[in-house]
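Removed: one protein chain of the complex. Kept in place: all other protein chains.
A and B are the chain letters, set down in written order, and residue numbers restart from 1 in every chain.
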Amino acid sequence: MSKQIWPTLTMGTCYYPEHWDESLWLSDLRRMKEAGISVIRIGEFAWNKFEPREGEFTFDFFDRFLDLCRQEGMQVIFGTPTATPPAWLTEKYPEVLNAFIDGTLMRHGLRKHHNYTSPKYLELCARVVTQIARHLGRHPAIVGWQIDNELNCECNTFYAESDSVAFRVFLREKYGTLEELNRSWGTVFWNQDYTGWDQVYVPRPTANGSQNPHMELDYIRFVSHSARRFCAMQAEILRQHIGEGVYITTNGLFGHLDNHAMTRESLDVYTYDSYPNFAFPLDQAFNHSALNDRSWSRSLIETRSVCPHFGIMEQQSGSNGWHSRMEGPMPRPGQLTLWSIQSIAHGADFVSYFRWRTCNFSTEMYWHGILNYDNRDNRRLQEVRNVGRLMKQLAPVAGADSKAAFALVRDYDNQWDGEIDMWHRRIQQASEQAVFEASQYTHTPYDMLYLQPETTLGDLTRYPVLIYPHAEILTPERSDLLKAYVEQGGTLIIGCRTGQKDPDGHCVMQPMPGLLAGITGTQVEDFTFCSPAEPPVTAIWNGETLDTPVFNDILTATPGAKVLARYASSFYAGEAALVENPVGKGRVLHLGSAFSVSNLRQLLAYTGVLSPWQDIIHLPEGLELTAREKDGRTFLFLLNYRSEAQSFTLLKSAASLIHGDLPAGQHTLPAYGFEVIEI
Amino acid sequence: MSKQIWPTLTMGTCYYPEHWDESLWLSDLRRMKEAGISVIRIGEFAWNKFEPREGEFTFDFFDRFLDLCRQEGMQVIFGTPTATPPAWLTEKYPEVLNAFIDGTLMRHGLRKHHNYTSPKYLELCARVVTQIARHLGRHPAIVGWQIDNELNCECNTFYAESDSVAFRVFLREKYGTLEELNRSWGTVFWNQDYTGWDQVYVPRPTANGSQNPHMELDYIRFVSHSARRFCAMQAEILRQHIGEGVYITTNGLFGHLDNHAMTRESLDVYTYDSYPNFAFPLDQAFNHSALNDRSWSRSLIETRSVCPHFGIMEQQSGSNGWHSRMEGPMPRPGQLTLWSIQSIAHGADFVSYFRWRTCNFSTEMYWHGILNYDNRDNRRLQEVRNVGRLMKQLAPVAGADSKAAFALVRDYDNQWDGEIDMWHRRIQQASEQAVFEASQYTHTPYDMLYLQPETTLGDLTRYPVLIYPHAEILTPERSDLLKAYVEQGGTLIIGCRTGQKDPDGHCVMQPMPGLLAGITGTQVEDFTFCSPAEPPVTAIWNGETLDTPVFNDILTATPGAKVLARYASSFYAGEAALVENPVGKGRVLHLGSAFSVSNLRQLLAYTGVLSPWQDIIHLPEGLELTAREKDGRTFLFLLNYRSEAQSFTLLKSAASLIHGDLPAGQHTLPAYGFEVIEI
Partner (left out) sequence: MSKQIWPTLTMGTCYYPEHWDESLWLSDLRRMKEAGISVIRIGEFAWNKFEPREGEFTFDFFDRFLDLCRQEGMQVIFGTPTATPPAWLTEKYPEVLNAFIDGTLMRHGLRKHHNYTSPKYLELCARVVTQIARHLGRHPAIVGWQIDNELNCECNTFYAESDSVAFRVFLREKYGTLEELNRSWGTVFWNQDYTGWDQVYVPRPTANGSQNPHMELDYIRFVSHSARRFCAMQAEILRQHIGEGVYITTNGLFGHLDNHAMTRESLDVYTYDSYPNFAFPLDQAFNHSALNDRSWSRSLIETRSVCPHFGIMEQQSGSNGWHSRMEGPMPRPGQLTLWSIQSIAHGADFVSYFRWRTCNFSTEMYWHGILNYDNRDNRRLQEVRNVGRLMKQLAPVAGADSKAAFALVRDYDNQWDGEIDMWHRRIQQASEQAVFEASQYTHTPYDMLYLQPETTLGDLTRYPVLIYPHAEILTPERSDLLKAYVEQGGTLIIGCRTGQKDPDGHCVMQPMPGLLAGITGTQVEDFTFCSPAEPPVTAIWNGETLDTPVFNDILTATPGAKVLARYASSFYAGEAALVENPVGKGRVLHLGSAFSVSNLRQLLAYTGVLSPWQDIIHLPEGLELTAREKDGRTFLFLLNYRSEAQSFTLLKSAASLIHGDLPAGQHTLPAYGFEVIEI
């Protein structure tokens, strides 16, 4: 997972030789090279170029192109074409199509209209991937392979008939018996018991669209399982044919998919597709006060949790847009560069632009690439050239680890439960957004830490503080790990509704915080959503106001635990809102509510991890700060997403990787500017 | 219909023995009894506990539980389980399922996914109900039976194939010939004539979703007919097997169902499910200025019109919520009690809480009961205990009739026409809301009076004033009844668009008010929706402004009738807006518009029924007042729905059933407080 694929910062682009007259190929490759691009990603979607008719394979087209790449010294990442089955395939075998919940099939004409479970699709995908891998696996121009394209993009629900068949297999493996499935799904409620496996289906239409929540949770697990299996099937084929040192990846960060497990099982490296310009839509409400494009840092943090040294397979280079949706302004001068540095600041060693030249037809004809339709040199190509130069100056950063002050703890059980359970979702979304914003405004970098079967205590002890906002679902394994973390000296911060559920999604018949009660020193006596009929409820902590938004657990502290804050209003005024409990060398802080930017500032300060670089640099909230470190060297990235200049103050002199020595004192970042300093 | 089921105020709860480990049963029953609960409702939804496989019946489970109830002295209302067909049933016989209008079947996984018309479902329901009734019909613990659960809940439209078959039967019975159906449905318009019965269907998809309105009206009548027949079929079976004095009921107040006829035909008593906390949603816009939970009184008034001495089968005891929708705050301390008293204040003699303990799994896991998942005693159980004590103090109220100052007249033809006809709906909804609010703010209690085939003049003459806001559909029978009412001394108030239609929903070819023209002394010359391009139109009545909102009929008065108010603006300024016509010993007041709180204050004052208790008590608008009377004793209920205290003033001393003697002068009700005084 921490394999280092790119020894130096590397620049790429996505190219579609099949979209252009072959007479353009040579000049395109040479102009790329001239701009500093050394890798191109090709081939994904191009099934018909290999198998134009069922069972008839041909390789001429890409052989021609790849030989040209070899000649021109261009490295290639080759994508398997399974995201876009041909028309001849879906017309002959409609069972390979994905369906809407009512059974209506998703037809040819877009992409990702297939399912992952029909034996016929798996067979045909295996065949075409085998053919391609056998033929191209050892082509010298190819340095890596991308499996499919953006797994679970367009659609991450699957309701084909083959999905019900595969779901039953998945459930049989998980539960063994229908009795156990009935227990797990609580089917005694509303008489839902199953007496035959054939009665079990993926979600289908119901009177008001609602589904059994435990079935839904298993269904998302099943979707993730199917996608992972689909990816693993391809990886296995590829590994039989590709050369030593050639890596396997896939791109994206999509829902209903355990990206961590998929990466562990099948990939050498994980890549993300970063489109921060989605923050400036014309066709949706635009919020000037939000973090806008700076919010993409949150996805980069999540990507980093999957793969510390990741790449950007698709980095935005022009306006995003389909003919049917998404109207984006053109990136302002400097934004292309800024967003590229944003990726590097969060851990990317590879940045590949989508796409070399804007496609002049079909759905994505407004998804602008570096070049416009007219193929003239333009300001965006100038910026790409400049990023190439900057990458050389930033060379020491390659392979550096990100440096975080705390970690936000997640697990897929709770992420997915938060998706299907709106009581869970409301607090989960509020608190995770607050953690990101508080981190950004206070320049307190954080990592995301997914608790997985493979997670070790060592993965936790890298952080002095863990925030696990609303682990409604707890397991003994995760609870034990957290207990060990606290005992060895860690600080664990949790919020309301922790420990409410078991992994089936059942509410446990014991007081919250359930399995964590042994270390929190608390018990929840009563609880309520903050009523819309009341003013916001807050608490008092050492004479100061503490936000307690969204939901309130009314806590009691067990002996030895200390009530830090008490609610100040509603019917539970005076009851405990925040309790601290010492455990071993560490402690647990239990907050009765969701998190906010404000209460996180207080909690991060109280736990001593707020603003770790404040002795070195002072920044306004409007600048982002990230840190990467390697071999004892630490690099701070400062990024200005605003259209006006912003200043920062160095408390002592430092070295900029771009501008050389910076004296102590005030410095200015221009609009969309950035700085990288070594401290 | 006025059978008295509960000789004293009675407290119950809903219990699901199948949801819990049997080891909990005994303590649950004993804790209930200790809290004052003497009746539980069980069994609805539990089909599989009786027929786990087709045709295999077993009774062990409920025998065990019911014997325990008998042992512990707990009375039981037993629900037939037909609201949740088993998976084995719907998988084998998909023809029993309800469908969406496009034919997509509503699948297993929720409840009420069946139709009422497929012969197979009717056969299987009859069989399981017969089996249960035969086995349990004379069990000594069972005091009543509930048929199904919330008929027409989740969905009150039915589009299965069997519905079209049954609709044709219904229409043949109604019309005899296609010629008559074509006439009634106005099929000559747009060439819709039917030339064979097989061409007739329940509504199906059309180009823009609109349907023939006369067909739609018959369709709602058909849905009501189907649900009533389904209920009657079960009642007939039950009556063959249950003991003397054991009552039959069902719960709910749902659409597309003539609850009055159903109760008359099949039930001994009607029960309502009261969830006032729906007024405080997080997942919808919340309106601080509305009547909020106090609005549930309107449903209680409607319930009272179905059954004067009704029960509450499900009284809210905790937050409402599904995992997939509805986020409710926990009831504030006092609200559980307040809402219970609200039910009693409007006529309930039985209050049964939903549910004993919150289910810790499946769709309704956030539909909190009295107890939380953790089963500890809590503040809500304390409130239930207190309600038990209060019921003893309120004992004299049991069986008392509600005491209203006027009645709002309704009939199902107009209620349903108002649903499918948006011109009708807009005035109907505005005026009915205004009647409720005016009654609440002025402390002028009212009843709803449904005009039905069985309604007699005596049912009308109980009220000095009747408001029949917008009887677009008039029938000779209803017109004659109203004429007789007026002639004997009653005051009838009507609004715009009265008499526009016949029972087919055709507009009559005569001036409004059509069949009532003989007693109104008016004719409508012209009419218009109040234009959004003009300021609100009002009228002048004795120098004061009279609201004339939404729609304006321009009236002319016949000789003998008196124009009370004239419009003050728009192109009909100076024309008659309100006309009074003396008829016999009574009179008719014809208002040309919809009703508002303001114009109702004026009309109620003019007709002498405003604020009937104002010589005894003065209250702010924020308190609700209801009255019940029995054996010459009158009880006034005062209810405070607000989170702050409110005061009232007694003009003379009175006796509180709770606090003993209350002297004349000012008294205070605390937040969520109430008072019951005898005058």
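Some points to look at:
FYI, a residue touches a chain if its C-beta (ideal position, glycine included) is under 8 Å from a C-beta of that chain, and two chains touch if they have at least 3 such contacts.
Everything quoted here is computed from the prediction, not taken from an experiment.
Within the whole complex, the absent chain has one touching residue among B:N212, B:N414, B:T491 or B:T607, and that is B:N212. Set against the missing chain, the residues A:E123, A:D283 or A:D480 yield one that touches it, A:D283. Touch with the chain that is not drawn comes from one residue among A:D148, A:E364, A:D526 or A:E675, which is A:E364. The chain that is not drawn here is touched, among residues B:W25, B:F57 or B:Y194, by B:Y194. Listed here are the subunit A residues that touch the chain not shown: 18-19, 45-48, 52-53, 81, 84-88, 91, 98, 100, 104-113, 154-155, 280-283, 286, 288, 292, 319, 321-325, 327-330, 332-333, 358-366, 373-376, 378-379, 643.
Annotation for subunit B: contacts to the undisplayed chain at residues 102-103, 185-196, 198-199, 201, 203-215, 420-423, 426, 504-511, 525-534, 570-571.
We adopt the following convention: only the chains that are shown with their structure count from here on.
Note: centroid distance subunit A to subunit B, computed from Cα atoms, is 49 Å.
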